[in-house]
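Taken from a larger complex, these chains appear in their original positions, while the remainder are omitted.
Chain nomenclature is as follows: A, B, C and D, assigned in order of appearance, with residue numbering initiated at 1 for each chain independently.
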Amino acid sequence: MIDGVVTAVIAIGAWQALHAYAGEAAIASPLKALRHLSGLVATAGFWSHATATLTAFAGALAISAALGIGLGLVLGLRRFAGEVAEPILSGLYAIPKVTLYPVILLIFGLGLGAKVAFGVIHGVIPITLFTLTAVKGINPVLIRTARAMRLSQADTIRTVLAPAVLPEIVTGLRVGFSLTLLGVLVGEMFASQRGLGFLIVNGISLHNVKQTTAVILMLVVVAVAANGVLLWLDRRFIHRP
Amino acid sequence: MAVVAFADPGGGMPATARETHAALRGVTRVYGRLAALGPLDLDLAKGEFFSVVGPSGCGKSTLLDVLSGLGRPNAGTVTFEGAPVDGVPDGVGIVFQEDASFPWLSVRDNVAFGLRRAGMDGAEIARRVDYALGFMGLSDFAGAYPAQLSGGMRQRVCIARTLVTQPRLILLDEPFGALDQQTRLLMGDELLRLWRETGATVLLITHALDEAAMLSDRIGVMSSRPGRFIEIVETGWPRERDSRIVADERFGQITARLWSHLREESLKAIGKSSSRKTSVP
Amino acid sequence: ETITVTHWGSAFYGAPYAVALEKGFFKKRGLDITGFLTSAGGGTSVRNTLAGEVPFGEVALPAAILAIQSGQPIKIISGGVESVEDILWITQPDGKVGSLADMKGKKIAYTAPGSVTNMIILNCLQKAGLEQKDLQLVAAGDLGANLSAVLNRAVDAAMSGEPLWSGNQGKVKAAFWAKDCMNPALTQTVGITTTEFARTGGDKLRALIEARREGVAYIKANPDEAADIVAKAYSGDPKTYREVFRHFVGFEYFGDGRLHYDNMNRMLDGMKLVGRLKGPVDWKQVVDPSFLPKDLQATQ
Amino acid sequence: MTRERAIALTRIAWLAGFVLLLEAVCRLHLVNPLTLIPPSEMIATLWSMLASGEFAGDIARTFSTVAIALVLSIAIGFALGVAVHALPRLRRGLDPLLASYYSIPTFVFYPLFVAIFGLNSVPLIVLGMAFGVPAMILSTLNGLDRVPRVLMRTAQVHRLGRLATLAHVVMPSALPYLLTGVKLALAYAFIGIIAGEFILADAGLGHAIAYAYDGFENRTMYALMLFVLVVVTGLNMTLHAWEGRLMRRRARA
């Protein structure tokens, strides 16, 4: 806790120093950004942007998670399929996905669909990979225990497999959370009239440094906080031997 | 196959005098091209304490697999309480060689796991679990998670989890492997007490000869791979016994007998299979 | 329903639409416009138009031409912004670039290769009698990045335009203007639609063009009020916007929708200059003026 | 071995199937040929493009930028990882920050980078490192955490100095994790730099794609996309295979 506060203080200090070095034209000071942010938050317009992003993000995350976990479970349980798919997935993970933008636009049209799709293509692969690896690496004696207790297949998945791979799924979700958000924002930067991604591009093109810095600040805080919460849940409720 | 008795059969529990509880007939098990087990016969009498000793990799765990119905034999038949075994039958409890505690459940929930899945009534679960925890010296750790326990305690959790289901045939694969030798013998005493109190049939796989000699009615000595029984030693211990019998002179004789076989088998095995991989660059 | 307007929120191509929306010029004609899709310009705007709910967009003329040349099924149906008079190059208050000739040996920024600013700066070089090798031209990205580059002294001069220029006048000074290098009457944007929608949605297209025209007229009549409306829509500073709009009215920034072929041809010349034009353009095949109000169709 | 073969063949079959499906979909005009072109045409265009050397400059530019970013990511990430590992308190504070680095769309910092580094290729390199460095730090930390204590003690028993311990015990022990970091750094360098070029630059593959996209030159665009896909996947697979070979001997049976 104290370490976190100290780090936050250091980060803000570094930010201030950067501001002092690079100047008003490049990055707003922490105080200004905060003030602008609080002003921004008070406007209704801002919330319509935030809601737009949140809607797309929630949809994208839900799809990424469901698809990623489902696919990961299936590929993990079917070893052959898993080994076929894994390098393909990690290859896909490594491609610069912005270049796919035209294709996404083509398939999903404009607006929410494209944003969600963009979020999903960023987020689904890490979640799949983490789940797959977890299922593949599950301690076989746990499955044997389930058999020794004569559990049905469904019971085995529900009461043994799922909780056993939960820690890795949570890690996958943490990564997936961040990347899905990134994907949605990138999507909004290309084609949208609303959303925080739009606010950022808008801020850049109008050279509204305060707005850009404020929105990024908010995103960073949200992302770090969400990750912190997931990390905390992970530590609190997952008992690793 | 020689059968050796170290005492008047009247004192102990000769297999022949009792009803057969589980039996293997001409059982073999092959992994790929590797013959792991058999052909092998075994009759477990109802209520007897049978130990299996043998060099590492000789097929002891494989024997347990086949007997429990977790794995199928490639040839031969397995029966439990008169019925052929296909899948793990009701009434069989298994404790594995590896730590099989569920890390996401507390000790209490681990122990209650099997009963909950079987849909038992809550009060009865609580009663049985409390008893098992006490029996295994885990009462103080009911709320702890496996990650907070030592390897030996985790293994005790697994034993408790199996015992609460009150199996009639208990299969234990090196359950004390994670314990130091002193604690092993103390746990052995607990196991003997349990066996006496429940009247279950016990099959114990172990590396420790003194453990086998101290605990068992009969000890099956296995050859190196593919495992077969080269000798079955009857100890003739009374049903009422504990680790103090190590002072008995028969104990030394039994151990020496086991040793003479195993020294030989070990010498064979160490050259061939001390590496698990068959091909090495 | 949404239509596409390039650079909505950051440049003023969208101003007539903002006014039309606020003043009910769309509603009056039975249009239910709820928002405007934006993009950082170029091909994205055209693609957004193709993919949008109502396939009508005000997009950059070069992008429209390139799209048509590559076989995209679209037509130019109206004119848009007809001037580059707001475009200029800026430098630091103590900057060394005070005129075209000063560019020699300096580092000069523009937005992106093949863009309008690329073509203007090349015109400026010609005008100043300079060659590309006499100075360093760098593509810095959009207006914000250009301004930032000047403020951070990463370049000696950079391109700018409204509203950034008016909003930052104290921090930078003008080096030279686009109009110093060329005739600033240039068609920047045009209205486009798909050939398919041209067949089925003629009424809507006519109504859109009329609504925009009314918006343009309103800006001319009430620049201050229009500035306030746009400032609200763009979340901008009303004071700056009023200043900007007074300029705009001065040089007829917003066309009323008619197609100025001279202005459009000047753009073609520019595209040739930057090497973006793939072949000759026959306006007859590219343009469909039938959705313009009768009084505007005649203009050739 | 036969199983591995079967897996490789199945994988190739799937990929080939996908490409063929795409080809069929395009050839049968199930999608608009103005929006998607058949893979065979992409390959043909790519081939002639590579033969003509038209994009050689862009390719060289992107690869050199990626290479610089990669090397810097690895070096800086590793050094910082070692430093942070030595300071557990700093680490506890940094933990949530490190864990969420990838949710920040780093290219919004481009103007800031320009302000700091000037209008040249350095901001792009920094963009390429923005994800690579934290990934490498995390991998290094992960690797250092997992150096078994007993190996460190073995180093002590052999009376190795700090540097010798680092070189002969810590690094090789952490190597699998370091390699993971390298793989990520490579992927992120490509992602960051191509995305940066796509949006901001006036040269390089990303820019060439964006330029072709803007000019509706679909063939060029798809050919370039295919090129990026093939190169990145190829590099990734090579690294994967190399890692696999290196690690196989380490894998506990």
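Just so we're on the same page, contacts are C-beta pairs under 8 Å (C-beta built on N, C-alpha and C of every residue); 3 or more make two chains touch, one makes a residue touch a chain.
Not measured: the values here are computed from a predicted model.
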| item | value |
| --- | --- |
| Protein chain multiplicities, whole structure file | A x1, B x2, C x1, D x1 |
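Definition applied: only the chains that are shown with their structure count from here on.
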| item | value |
| --- | --- |
| For subunit A and subunit C, chains touching each | D |
| Chain pair with more C-beta contacts, C-D versus A-D | A-D |
| Core chain by centroid distance, with centroids computed from Cα atoms only | A |
| Inter-chain centre distance, subunit A versus subunit D - centres from mean C-alpha coordinates, in Å | 19 |
| Chain centre separation (subunit C, subunit D; CA means) in Å | 38 |
| Length of the line joining the C-alpha centres of subunit B and subunit C, rounded to whole Å | 84 |
| Residues of subunit B engaged with two or more neighbouring chains | none |
| Multi-chain contact residues (two or more partners), subunit C | 44, 144-145, 148, 151-152 |
| Complete list of chain pairs which touch one another | A-B, A-C, A-D, C-D |
| Residues of subunit C that touch subunit A when the two form their complex | 2, 7-11, 35-40, 44, 47-48, 51-53, 142-145, 147-148, 151-152, 163-164, 167-168, 171, 234-236 |
| Complex contacts: residues of subunit A adjacent to subunit D | 3-4, 6-8, 10-11, 18, 21-23, 25-27, 80, 83-85, 87-88, 90-91, 93-100, 102-103, 106, 174-175, 177-179, 181-182, 185-186, 189, 197, 200, 204, 209, 212, 216, 219-220, 223-224, 226-228, 231 |
| Complex contacts: residues of subunit D adjacent to subunit C | 34, 110-111, 114-115, 118-119, 199-202, 211, 213-218 |
